[in-house]
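The complex is shown incomplete by one protein chain, all other protein chains being positioned as in the whole.
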Amino acid sequence: MSTIHRLEPKIFHTTFGRNEPAFHIASGDTIVAETRDARGQDKHGAPLPDSMKPRADGFEYSPNNPLVGPIYVEGAEPGDALAVHIEKIELNRPSAWSSHSPNFGSLTGEQYSRRLLLNDPLPRLLFHWSLDLERRIGVLELTESRITRFELPLHPFIGSIGVAPRYGRVETALTPGEYGGNMDCVETRAGTTIYFPVWARGAYLSFGDIHAAQGDGEVCGSALETTAEVTLRVEVKKQWAIDWPRLEDADFLMTTGSLHSLLDAVRVAQIEMLNWLMNDYGFAKWESWQVISQASTMRIGNIVDPNYTVVVKFPKALLAVPPH
Amino acid sequence: MSTIHRLEPKIFHTTFGRNEPAFHIASGDTIVAETRDARGQDKHGAPLPDSMKPRADGFEYSPNNPLVGPIYVEGAEPGDALAVHIEKIELNRPSAWSSHSPNFGSLTGEQYSRRLLLNDPLPRLLFHWSLDLERRIGVLELTESRITRFELPLHPFIGSIGVAPRYGRVETALTPGEYGGNMDCVETRAGTTIYFPVWARGAYLSFGDIHAAQGDGEVCGSALETTAEVTLRVEVKKQWAIDWPRLEDADFLMTTGSLHSLLDAVRVAQIEMLNWLMNDYGFAKWESWQVISQASTMRIGNIVDPNYTVVVKFPKALLAVPPH
Amino acid sequence: MSTIHRLEPKIFHTTFGRNEPAFHIASGDTIVAETRDARGQDKHGAPLPDSMKPRADGFEYSPNNPLVGPIYVEGAEPGDALAVHIEKIELNRPSAWSSHSPNFGSLTGEQYSRRLLLNDPLPRLLFHWSLDLERRIGVLELTESRITRFELPLHPFIGSIGVAPRYGRVETALTPGEYGGNMDCVETRAGTTIYFPVWARGAYLSFGDIHAAQGDGEVCGSALETTAEVTLRVEVKKQWAIDWPRLEDADFLMTTGSLHSLLDAVRVAQIEMLNWLMNDYGFAKWESWQVISQASTMRIGNIVDPNYTVVVKFPKALLAVPPH
Partner (left out) sequence: MSTIHRLEPKIFHTTFGRNEPAFHIASGDTIVAETRDARGQDKHGAPLPDSMKPRADGFEYSPNNPLVGPIYVEGAEPGDALAVHIEKIELNRPSAWSSHSPNFGSLTGEQYSRRLLLNDPLPRLLFHWSLDLERRIGVLELTESRITRFELPLHPFIGSIGVAPRYGRVETALTPGEYGGNMDCVETRAGTTIYFPVWARGAYLSFGDIHAAQGDGEVCGSALETTAEVTLRVEVKKQWAIDWPRLEDADFLMTTGSLHSLLDAVRVAQIEMLNWLMNDYGFAKWESWQVISQASTMRIGNIVDPNYTVVVKFPKALLAVPPH
């Protein structure tokens, strides 16, 4: 019997890790929750009240990307995978924002702890998008261009979703990794299942940071940042030890790597796909490599965070046999 | 009046550069030629005879990727762009090969002049694909896997196409750059127009190295290597000084960057798109950056050559105004 | 009045961060402590007893690089720098070990979460060095080479020394950063002063992981790993907000950057030196850049950890004026 949990968070954490679980669910349960945007604003644009911020416990973290969670999943143990089926992402705010910042993103000098260039930094600019939720269109009024209006079809997805990392805690705001996190990857949309490695008993799932649309790489450092009501079904896959998050939808097997450099992210995601086809679809090593080389595609999630995310996609139609 | 030239090369060069032109055409002309595969074999599998190899002139180049050309285009001058419309790529051989090599490609130690790792090198392996040209399917018999046969839909494209580089000569076999070259990019297919910067009077167009199919990144170091009859229409765009090759098809504007590292290739292709939208489509700088950040996608051409190729794609449907 | 504290740790932590302080000292005090080696062994080769390992508190960390500390320094606050004068590093064990591992280090495929290559991994090998503490020579008996013995002059330094990072906790075992940490940099030797940015009230200094000798880059993934009695004098420099650790000895100003990639580490260390000469030594921006470009040298700390460390060195003899 699957239970549906409507979650009403009292605290929105800004770290992935073994924070006090906010909710407990069983394998197979469904959860429904309204998310905050990357700055903590809700569907009415109201900021996160101090009472809903995590108490200081000797650690200081960035206040960005407050997430729903952590959700303790009964029965999830290291060595298992956590399957998260994204059933719905219903945008619930008629606006989104995007921005760029003085030293953020791979096309400029990067933030405080990274590439500090000799050039002058960029101006900080904020852009307001109107979202027509019925037509599924975002509209940006242009003020400096020869044209005055830009319309963009929406394709909502979850920017940040992950479990407790192998060690310690990681800020939700930026760094994706082997626990998922801020992958900013357009494939984490309705219809996709994400498989996370379980590093901690209970898994500690958290999510939020909805993007109404985004280009590959999120090159300016932000997407159409907004809110949604998200419906997820969560299942424990016992004894499926994977090293990195994997994704699957109707058409593709997908593997991810989140590392700095971009090439290392490619390498990890490619090798993950090699392993998947070898272990579950009957291919020998070098033949697996050939079919991946000739038939897979790649998407670039983000190239602005401390780690970059790459997704390798393999068409399921080419797989003759079901996984054993 | 456009002329159709059926080219019968006497020499297949293995460098891009100001080699003695093999053909002269006018702007607007169409050319039709049969290509050799990456090893020089023709549509019957016959190797390139010594008489069709370039004479030694004090330089020694790799024998790989012998190309049709160079084609001198009357009226093409530095400061212009050369538009090459890919009208047809008709596969004309029922077989293709792919391979991997001991120290080649970004997932292993790289070749003699690059990453020489402490690990033992890979085995050299060659794979034979049957091409069903009617069904447009490639078939690989598997000998080491639990499954025995892999079928792959074909999507033929030109692996190597370029003009004379800014300086000197570059081998066709490997290094793509600001002149195009071995970009191994799936977008150079029938229906696409490539715009090359003209670096030398006459442009010196060359092409060949047909791939019947390939995954993003060509990660094992080769695609389904084969031959085709290629039909191209060539036009000089006067006074359109671009820095890197650009592509266009019915749906997308596309820009390229070919550099080592992968991130630098991304940067160049992104900035090229920024410039294109600013100069021809009425966007101011920061608003151009926003719409690219939110609406463009990327493809990775190759990550095995000394330079990697990245393509940024922007949907033409989102461009309200025609270019001026 | 400076106090000398002889520290007898009851717990050896394996994270930098706001762990329960083991010791409290005042600015100006001197501390003396015996360190454990990277595996936790003491000067007699005895392993770290379970009773001296940190209690599990919901986080799981690598057991490597157990350090002395954290030491709470009274009066140290964010915006200050912590000056740590390395007065003595007295090796106290007549042996050291070094090793290489299947997937560790930049000359091979990197560890579990990084570069997973197609090549077979390396063998795991352990090497035993005898240390002649009087002659300050390490001796390795060679078993597979044509020669049978290799002697190496010792130059002991501290492999891991740092303060609490800006956010959260970081394992001592590997990742250096803006808090110092496992920089594996040969300059952290007797006679050097390290200036750390203070990120947390009290600073939370920890140290250990003595290397009896090491080449630049620590390319095999380990140095001559051993133990020592270390004497440090610690001072708070009020109101000196620096972004990254800096070093100074009789001859050089030194700045550090610890990042992945190596080039980013170079950039950060270079810009740090630019800022130092501008802010404290009277140079204008572009003239500072010129003198750094023409007069500084660089050392590479490690290229095996998730972050690489680079040190930029500027000769103090070339600085005409004292800092204000």
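Should a chain be cited, it is by its letter among A, B and C, assigned in written order, with residues numbered from 1 in that chain.
Quick note on the criterion: contacts are C-beta pairs under 8 Å (C-beta built on N, C-alpha and C of every residue); 3 or more make two chains touch, one makes a residue touch a chain.
Because the structure is predicted, anything quoted here is derived from the model rather than measured.
Touch with the chain omitted from the figure is made, among B:L118, B:L133, B:A284 or B:A320, by B:L118.
The chain that is not drawn here is touched, among residues B:D80, B:E171, B:E187 or B:E218, by B:E171. Residue C:G217 is the one among C:G17, C:P197 or C:G217 that touches the chain not shown.
For subunit B, the residues in touch with the chain missing from this view are 15, 17-18, 58-62, 110, 112-118, 166-171, 177-178, 200, 243, 259-261, 264, 267-268, 271, 274, 289. Against the chain not displayed here, subunit C makes contact via residues 98, 100, 106-107, 123, 125, 127, 138, 140, 142-147, 149-152, 213-224, 261-263, 266-267, 270-271, 281-284, 286-300, 303, 318, 320-321.
Mapped onto subunit A, contacts with the missing chain fall at residues 107-109, 117-122.
Simple rule for what comes next: only the chains that are shown with their structure count from here on.
By the residue-number overlap criterion, the interface of subunit B with subunit C counts as same, with over half of its numbers used by both chains. In whole angstrom, the spacing between the mean C-alpha positions of subunit A and subunit B is 34.
Measuring from the averaged C-alpha position of subunit A to that of subunit C gives a distance of 34 Å.
Centre to centre, using the average C-alpha position, subunit B and subunit C are separated by 48 Å. Across the assembly, subunit C contributes 117-118 as residues in contact with two or more other chains.
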